[in-house]
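Can you keep this structure in mind? I'll have questions shortly.
A single protein chain has been removed from this complex, and every other one stays in its place.
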Amino acid sequence: MSPFEYAPAPESRSIVDLQPSYGLFVDGEFTPGRGTPLTTVNPATEEVLSEIAVGTDADVDRAVRAARRAFTRVWGPMRPADRGKYLFRIARLLQERAREFAVLETLDNGKPITESRDVDVPLAAAHFFYHAGWADKLDHVGLGAAPRPHGVAGQVIPWNFPLMMLAWKVAPALAAGNTVVLKPAETTPLTALLFAEVCQQADLPPGVVNIVTGAGDTGRAVVEHPDVDKVAFTGSTEVGKQIARAVAGTSKVLTLELGGKAANIVFDDAPIDQAVEGIVRGIFFNQGHVCCAGSRLLVQESVHDEVIASLQRRIGTLRVGDPLDKNTDVGAINSAEQLARIRELVGIGEAEGAHPWQPAGELPDRGFWFKPTVFTDVSPAHRIARDEVFGPVLSVLTFRTPDEAVAKANNSTYGLSAGIWSEKGSRILSIANQLRAGVVWANTFNQFDPTSPFGGYKQSGYGREGGRLGLRAYLKES
Amino acid sequence: MPERLEVRKTYKLYLGGKFPRSESGRTYEVTDSRGRFVANAAWASRKDARDAVVAARGAFAGWSGATAYNRGQVLYRVAEVMEGRAAQFADEVAAGEGLSATKARAAVDAAIDRWVWYAGWTDKLASVLGGTNPVAGPYFDFSLPEPTGVVAVLAPQRSSLLGLVSVVAPVLATGCTAVVVSSKERPLPAITLGEVLATSDVPGGVVNLLTGDAAEIGPWLAEHADVDGIDLAGSGTTAMELERSAAGTLKRVLRTTAEEPDWTADPGLSRMTPFLETKTVWHPIGL
Partner (left out) sequence: MLSVVSGMMTGVTPTGSTALDPAAPGAVAAPGAPRTLDAYADVTRSDAAFRAFLHGLPGVDQVGAEARAAQLGTRSIKTTAKAWAIDTAISMVDLTTLEGADTPGKVRALAAKARRPDATDPGCPPVAAVCVYGDLAGVATEALAGSGIHTAAVATAFPSGRASRAVKLADVRDAVANGADEIDMVIDRGAFLAGRYLDVFEEVVAVKEACGSAHLKVILETGELRTYDAVRRASWLAMLAGGDFIKTSTGKVSPAATLPVCLVMLEAVRDFRAATGVQIGVKPAGGIKTTKDAVKHLVMINEVVGPDWLSPDWFRFGASSLLNDLLLQRQKLRTGHYSGPDHVSVD
């Protein structure tokens, strides 16, 4: 035991003004939904946080009509510089209310407050700042002079980075001149609804942003609505395929940001201490609820034992517990459903003969928790080497030569991201060239920036988010 | 003197750099626009399509791994060889599409020029579509376009050479390899293009030309798990069904229009970007 026990350091939740129930945000106002409401819970305690309206087909239709009206009458004709100013306003408001957003995100999602405070919310604000500046410079995105927005964008986002994913979707859509109907994830709607308040506070014209909460049926209604011109989805590959099928034969433009099973490749000449940090950040950041998580560690055989020993030691120092505590590194699993899926896949990994390891220590007895887990002796044929777990579970495979590393890394139906750890520049560039992945982090992992295009190869989806290329998805040549 | 008896042609597929018959043994008669017999063509089967995908996958690493300059040189060489065969192409276009000699020759010229245009794109794409990203941290961050992989191309049914070139050349310029299903009724320019490719410097398997029915082969290609993208240009009424099938493996889909577009129009990047991925690479900047 260490004599240095950190006293609880909880972030106060008093800054958050939770309402007992929330409506849909349509045409600038909160209105009731016609579906049977959902409840959203704090996954760290299972405490019910609020009741959430559920949008039906009719509600979605109302939202799309509001968005169409706003597109035709207000947002489309508006001077581009003024559209930009609204986005700047929103960005500033996100910064001003950053603590409130961070606490709310942590309550609803279960992620550590340090992450919502230092990653999710600042990146969300950064996305609005970045895209605000684009609004009156669209001639320079590479689609010729005066490119045009598609019209109404229907967007469906996941529960792992609720506000950040909202920003990745809404900011470029609005900057390009589209209006939006956004469906937040069923288990994490609260920051999107607070964002709706921010839209009101910014005097954003009604109908430009509409937020329709609900579950899968609501999302389907958004995607399939005939008056939606552009569909953007982040979520599972399975749902992505359904959406691709649904928009087939229509004129809807589609971008998909889906699952992944990233290889994080550690060569024997890696900066080992930083590599271990990168492995930890790669798979335990946000409880592993990250589509680009480095969930397959590919380590060169000659350093395997050393890396695993260091990794296990490091994992032992991770602090698990109250997500609102400022010293928490690993928070709660987002839902009982996700916890069940993680348990199922971990059980399969054990049954297949891989060797699981977990650090000592206890987990809270209420809420949804799963210990950081490392599987060694994983074979490329194992389910835990192929399926996305979307949890704090790392599968360790080995390689002997760079060719073998590349072959194993690319041996996946996914292609979202990858990591390379080596001190040899030319090797990094060679491996980066050969990896079939949309984002390659060399000697770092899980870095994000609004200027940097993000998105996958193969069944990790298509289209990019961020940068000039991300913005192009919301525009067409005139 | 008796008139010389014509040597009639039975054409084969162009697959993996070779000219095999259809594995099915099937052929069909190709006629000109007035219904007169022109030649026998191989009628490709799903197994030919399967073999073509294997060939295209095998050629992908080499073709995508070649320098952009090299790919440009190879593609330009194709245009040179096409120029030498311009008269043959013109005859085939005239016969198949029922065009006057002048119009057919104009279409051939446009096709060769289009090929040259794409040859010049290979080493520009990365500059136009990639670049460095000024991220807010101590990282060097750049994005570059990369070919998506194996692309199935259902060539236009009407424009047998200009249309064909307009859908094949962009796929090659990106660094992808292609499995092409030619116009069913007007396959001769595609067959001749195969001969051009075989006698230029394009490595075997980079382009695989199947003559036959896109409606028959298309679904197999749309569902094939080792095909990364599909150009639906010549898919006609099957387009929606093929797009739905392609969704099962999340292929990159280039949709088609009800009417064939005006192939003489400047295509911009529109036929290349669907088959390009963007790779973003991060690296710390430190001592």
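By letter and in written order, the chains are A and B; residue numbering begins at 1 in each of them.
Heads up, the rule we're going with is that contacts are C-beta pairs under 8 Å (C-beta built on N, C-alpha and C of every residue); 3 or more make two chains touch, one makes a residue touch a chain.
Remember, predicted model here, so these are calculated numbers, not experimental data.
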Among A:Trp369, A:Phe399 or A:Tyr414, residue touching the chain not depicted: A:Trp369
Residue touching the undisplayed chain, where the options are A:Pro205, A:Gly321, A:Gly438 or A:Pro453: A:Gly321
Contact residue for the chain not shown (choose from A:Asn286, A:Thr444 or A:Gln459): A:Thr444
Chain B residues that touch the omitted chain in the full complex: 138-139, 284-287
Chain not shown, touching residues in chain A: 1-10, 44-45, 114, 118, 269-274, 277-278, 305-306, 309-310, 312-323, 325-329, 332, 343, 346-347, 350, 356, 358-367, 369-373, 423, 443-444
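Everything that follows uses one rule, which is that only the chains that are shown with their structure count from here on.
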Whole-Å gap between the CA centroids of chain A and chain B: 37
Chain A-facing residues of chain B, complex: 128-129, 131, 133-137, 139, 141, 143, 148, 228, 239-240, 243-244, 246-250, 252-253, 268, 270, 277-284
Footprint of chain B on chain A - complex, ascending: 126, 142, 144, 237, 240-242, 244-245, 248-249, 256, 258, 428, 432, 435, 437-444, 447, 449, 451-455, 457-459, 461-462, 464, 466-469, 477
